[in-house]
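Let's look at subunit A:
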Amino acid sequence: SKEEKTEAPETETVTKEAKTEAPQVDEVVPFTSDEVIKVGVLHSLSGTMAISETTLKDTVLMMIEEQNRKGGVLGKKLEPVVVDPASNWPLFAEKMRGLITQDGVDVTFGCWTSVSRKSVLPVVEELNGILFYPVQYEGEESSKNVFYTGASPNQQAIPAVDYLMNEIGVERWVLAGTDYVYPRTTNKILKAYLKAKGVADEDIMINYTPFGHSDWQSIVSDVKKFGSAGKKTAVVSTINGDANVPFYKELGNQGISAEDIPVVAFSVGEEELSGLDTKPLVGHLAAWNYFQSAEADVNSDFIASWKEFMKDENKVTNDPMEATYIGFKMWVKAVEKAGTTDTDAVTEAMIGVSVPNLTGGIATMMPNHHLTKPVLIGEIQENGQFETVWQTEGEVVGDAWSDFLPGSKDLISDWRKPLSCGAYNVKTGKCSGQNYE
Partner candidate 1 sequence: MLPLYHENEKNVGDLKQGSRILLVDGVTLSFDGFKALNNLSFSIDYGELRCIIGANGAGKSTMMDVVTGKTKPDSGEVIFGQAVNLLQMDEPAIAEVGIGRKFQKPTIFSGHTVFENLELAIKDDKRFFKTLFANLKGEQRDKIEETLELIGLQELSKKSASILSHGQKQWLEIGMLLVQDPKLLLVDEPVAGMTPSEVEKTGEILTSLSGNHSVVVVEHDMEFIRSIAKKVTVLHEGSVLAEGNMKDIQENEKVRHVYLGE
Partner candidate 2 sequence: MLKVENLNQYYKESHTLWDLSLEIEAGRCTCIMGRNGVGKTTFAKTVMGLLEVESGKILYDKEDISKLSSEKRAGLGIGYVPQGREIFPQLSVKENLQIGLLGNRNGLKKVPEKIYELFPVLKEMLNRKGGDLSGGQQQQLAIGRALCLEPKLLILDEPSEGIQPNIVQQIGNVIDYLTKEEKITVIIVEQKLPFARKHGDNFYVLDRGSVVANGEMSELSDEVVNRYLSV
Partner candidate 3 sequence: MQKILQIAFLNLLFSFSLFANFETDIKPLTENSFLKKENTVEKLVSKYSENEKLHTLLKAMLDGELYYSRKEFVVLKDDEVTNLLGEKLERNRKIFKKVKTNNKLRSVIRNRLSQLNLFSKDVEIRFESAKNIRSNLEKDSIPLIEKALKFETDSSVKDIHLESEAILKARFGNFEEKKIAVQNLGDFLSPEALQVLKEIEAEGGELSKLASKSIASIESSRSFFSFLETIFFGLSQGSVLLLAAMGLAITFGVMKVINMAHGEMMMIGAYTAFTIQQIFPNLIEYSILLAIPLAFLVSGIFGVIIERLVIKHLYGRPLETLLATFGISLLLQQLVRTIYSPLNQNVETPEWMSGALEINSALALTYNRLYIIIFAFLVFLGVLLLLKKSSLGLKVRAVTQNREMAKAMGIKTGYIDAITFGIGSGIAGVAGVALSQLTNVGPNLGQAYIVDSFMVVVFGGVGNLWGTLIGAVSLGEINKFIEPVAGAVLAKVIILIFIILFIQKRPKGLFPQKGREE
């Protein structure tokens, strides 16, 4: 409907390149310059978010190591600067400021939660830095200085609902989430979407729980009752982090199987599954843009090098790692294209950059700083992996502003000149947000 979708950016053909770019492990290319390029890594290594974020730190370190073996970027060595914002949101902002002004990093990979990104945002914008944000999120944002390599709601939630509705025949919906922005937004979008598809109000149940909720007895029992009204029911879960384990355990124990009431989750990936007894979960679903089980050569290589890097055969990969991978590759490419690490040059060069993703397709950076991504629906297997049961035809373009929310349905984002705006109102012709004058 809106410009940003229809107008394809100038993409290069990358398919050929993708094949030749297979990792050449043995050959170590020397650096041609003494200078180093510093890369900030801003992921929590302690506190509640360490569970998820530590892996991403390691991913970045692995990518840097790999890149350095290839001679670095622009002949310069990449040097990681790792800090620990300790799951403490104000500390994210402080560390970001430190990374840019004290350590002089040229790019930062970091953040997981929305609030950490929100905390960092004013700082990257003020200091004109670059941040790659690798996690699926609620959208409603587009900053000149941030590249969103995770999914926006239209790249995860909507296709998942489509699948349930069309393939499984679901008629009743439980939207269960943790009480914070991502689930709230996603659910709002989904509700609008479902209603547009003719689902009645009484067939939608919305439930919010606090962070780390651990006693799911009543809620699961309610879901069970809700689901026993004769219509096929599914749970769309935006339950976050630690709360998932007790949730699934309770589901299993109360005898709700995936065949009765399937749960499709947007925050449960391979890594979360590795901390779970998967037996009772088999058949429940997740929607992501990447599964470890994806059959592609790049993916096998990636998994192999990951396991080698971590020196652990049991390590799994997941979607945010792929997002980090893509982000990193894109940044390297953009720097090489721009010939400098200068923020303005690199951000300009970023748009339109394409790199192969790990599922065998191509990820392209769109002018709204979001990616094109395939959407995969997978069923949980007993071995803790997902088996893809459905997948979008091609890649979906990430939407910064949802069409289903009244506040943002008229907004688009396009960081190319001359528009150069993250929140352009097509009705009023005004640009608000970052570039407001």
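By our rule, contacts are C-beta pairs under 8 Å (C-beta built on N, C-alpha and C of every residue); 3 or more make two chains touch, one makes a residue touch a chain; residues count from 1.
The candidate set was assembled so that all candidates are chains of the complex that A comes from, given by their letters.
Quick caveat, the model's predicted, so the values are computed rather than measured.
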- [ ] Counting any copy, say which of 1, 2 or 3 touches subunit A in this complex.
- [x] 3
TODO: Please name which positions on subunit A make contact with candidate 3 in the complex.
DONE: 45-46, 48, 50-51, 54-55, 167-169, 179, 207-210, 212-215, 217-219, 221-222, 225, 228-230, 242, 245-246, 249-250, 252-255, 258-260, 262, 271-272, 274-280, 282-283, 285, 379, 381-382, 387, 389
